[in-house]
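For this view, one protein chain was removed and the others were kept in their places.
Note that the chains take the letters A, B and C in the order they are written out, and that residue 1 is the start of every chain.
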Amino acid sequence: MPEFLSLAAAVSRFVRPGDRVALEGFTHLIPFAAGHEIIRQGLTDLTLIRMTPDLIYDQMIGGGCARKLVFSWGGNPGVGSLHRLRDAVERGWPRPLELEEHSHSAMAHAYAAGAAGMPCAIFRGYLGSDLPRVNPAIQSIVCPFTGETLAAVAALRPDVSIIHAQRADRRGNVLITGIVGVQKEAVLAAARAIVTVEEIVDDLETGGTNAIVLPSWTVHAIAVAPGGARPSYAHGYYQRDNAFYTEWDAIARDRDRFRRWVDDEVMRVGGGAAGAAWS
Amino acid sequence: MPEFLSLAAAVSRFVRPGDRVALEGFTHLIPFAAGHEIIRQGLTDLTLIRMTPDLIYDQMIGGGCARKLVFSWGGNPGVGSLHRLRDAVERGWPRPLELEEHSHSAMAHAYAAGAAGMPCAIFRGYLGSDLPRVNPAIQSIVCPFTGETLAAVAALRPDVSIIHAQRADRRGNVLITGIVGVQKEAVLAAARAIVTVEEIVDDLETGGTNAIVLPSWTVHAIAVAPGGARPSYAHGYYQRDNAFYTEWDAIARDRDRFRRWVDDEVMRVGGGAAGAAWS
Amino acid sequence: MVVTYTASEMMTVAAARALDNNDICFVGIGLPSAACNLARLTHAPQLTLVYESGTLETKPQVLPLSIGDGELCETALSTVPVPEMFQYWLQGGRITVGFLGGAQVDRYGNLNSTVIGNYARPTVRLPGSGGATEIATGCRRIYIVMRHGARAFVEKLDFLTSLGHGPTGRERRALGLQTEGPTLIVTDLCTMRPNPETNEFEVVTLHPGVSPAQVREHTGWAVRFHRDVEETLPPQPDELSALRDLLQRTARAHGSAATE
Partner (left out) sequence: MVVTYTASEMMTVAAARALDNNDICFVGIGLPSAACNLARLTHAPQLTLVYESGTLETKPQVLPLSIGDGELCETALSTVPVPEMFQYWLQGGRITVGFLGGAQVDRYGNLNSTVIGNYARPTVRLPGSGGATEIATGCRRIYIVMRHGARAFVEKLDFLTSLGHGPTGRERRALGLQTEGPTLIVTDLCTMRPNPETNEFEVVTLHPGVSPAQVREHTGWAVRFHRDVEETLPPQPDELSALRDLLQRTARAHGSAATE
């Protein structure tokens, strides 16, 4: 049974400096509100895990939260680069960023292995690619039946996973619909899980059939955060703010403009702590 | 795009003597009509694959269709033994039956590996059990990250998989709801797939979200077979005939009574071929 | 008033009492299903039931005849595919209690549900593992529910389907298992717990009216008794009425004699 907390309380209670943290949501339901709360609380030294870092990790990396990034595609979808990510990797600002780089397939398999309590996942992957040469977390095994060499990746086991979902019921069961990405796996793979939701309802109305539900006993904290996925979207609630994704390119290109944006749009919102880690 | 065929035509076209055949459905949606059609067409030497052989394989084994059984739990759920299966194993009637025996977890993983195009699956399984001693298809691998020994099973890749589903649309997309078992995996793992359905509809009305659907391009034949899962059930259509499951115990205990049942309830239905393989 | 009850009722009630509101149970068919649902209807209304057919948090009004009855799905929070059930839910380490039984159990709680006799030429071909082999190692702890009898409680298994504490009582740790294994056996005569030193199951309570001699007679090994064997609390009126109501509802729903 999860605790129903404010977002600030949930982050302060369950996210610790140095944690391996996964904020998941594949284009859809990206937990921006929770990411901003992490910036506000000045949490640092995090290992950020996410298939598609997207604007949310660009903001957190620029905000000085991250020591390391585990990822598989680090761009602004349909727009271009993540300039804060690039600045950290190419020029070490605001601090150097260690990378552990995978393919999508590897990350998806690694989350699934984490959810399944396995130490690793195997798949037919990375064939002919240079990625295994630069990432020691990519190994291989030989199929005992066919002799085929298969790629192996260690299971992902975040200390904390944070996702945004459409709704929870009053017992704390969570429903996700639409593009569901790896959110369920990220929650089930984690030691602790925080879910932000658009709303709390009396009944999820799943009818017992095959809706994608996280039972209450898999979640540690639920925080109501309407609009918590903006500028990404929540199927059935609001649409993606494509204009902001485009606008972000200009904001993030410039360190000062980025700092002002964080001060105005993150730090002064929700009565946060003293300042971002870089300030 | 599948062909829309009569059940007789679908079986005659896509199932061949000697095939590795999986008729799946975990308690729910068991494709009895298709199994009976296989008995009627006198198909023999089949390797029958199924997690829970249930009455359907008891009938097919008693009907002489099977050379080998790949399975993980061979009982009459809530009732007791499968007497035709036992007669074949214990006394070789109507013919000896080779067994390849797994656990449920192994079979489920093996189907999933087949669906995923993998040669094998790994899982934390069979620890301390005698099953690996009697089944050479159970091997192990060592995790390259932790050194843990994990069980490995070869992927299941049936020549034909047959399932029963609630409905298909006119393009041949198939919807399954309720207890979905390993049906999707069985279809995706197979070289050929036959789906019997309760009905054909204009629109599956999935709304694009997370219903369990087999796209038309994964299915080779669709046959309308209302009631095709009886005496098991079809969620939303009809209930399980628990009384028949109990009654089956007496029918199957006795070879003659079983033969009469097959003659009356299988062979004389649907204008089948000359006779069951044992007759 | 004298409360009368059957040995099956005693067994079901004793198993139900071992569950609490925090448990997440992997439920098998038959007596375990009756015990779990009885617990939910009496002292543990928040008990979470999971069936291997994929039904998560199901609240059946009647006992299912099979592991995948429609009732389980209709009353579930959600229903997942069977591979996911074994991957994310059982192997994922989320289940606190698994119920198991079998044709044979030994003094260390190892179970046989595969064959009587030789594997290649069995005297009796049993149903096999089903989920049991990985339930035995994947759940935090295992409760075994079986009728007592010398052919079932054996010195040596014909086949080890599902690991208890291993052939010498000490194999779990060597296999790297973090889960506890069987911690309770409930029979129609008594309840048993593993000795903390040896992992050998000992009688800890005798059901009312059962003598140690009866248990010895029905056990195929030289069964040990805990130094302070107590009498099992007999089924209480509320337990019995809840159980009987459940079984009557079930019989009506299935149109036949149901489980137990």
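Things worth noting here:
Keep this in mind: a contact is a pair of C-beta atoms (placed from the backbone, for glycine too) under 8 Å apart; a residue touches a chain by one contact, two chains touch by 3 or more.
The structure displayed is predicted, hence computed values, not measured ones.
Considering the whole complex, the hidden chain is in touch with A, B. The chain that is not drawn here is touched, among residues A:V15, A:L43, A:I141 or A:V180, by A:V180.
Of the options B:A112, B:I179 or B:A223, the residue whose C-beta touches the omitted chain is B:A112.
Per the touch definition above, the residue from B:N135, B:N173 or B:N242 contacting the chain not shown is B:N173. Residues touching the missing chain, restricted to chain A, are 26-28, 51-52, 71-75, 77-79, 81-82, 85-86, 89-90, 101-105, 108-109, 111-112, 123-131, 134, 148, 178-182, 184-185, 212, 233, 235, 239-240, 242-243, 245-246 (touch as defined at the top). Residue-level contact of chain B with the missing chain is found at 112, 115-118, 173, 184-185, 188, 204, 206-213, 215, 217-218.
The working rule: only the chains that are shown with their structure count from here on.
With every chain reduced to the mean of its CA atoms, the largest distance from chain C is reached by A.
Rounded to whole angstrom, the centroid-to-centroid distance between chain B and chain C, based on C-alpha atoms, equals 28 Å. Annotation for chain C: residues 55, 73-74, 79, 87, 91, 138 touch two or more other chains.
Each of residues 116-118, 208-212 in chain A touches at least two other chains.
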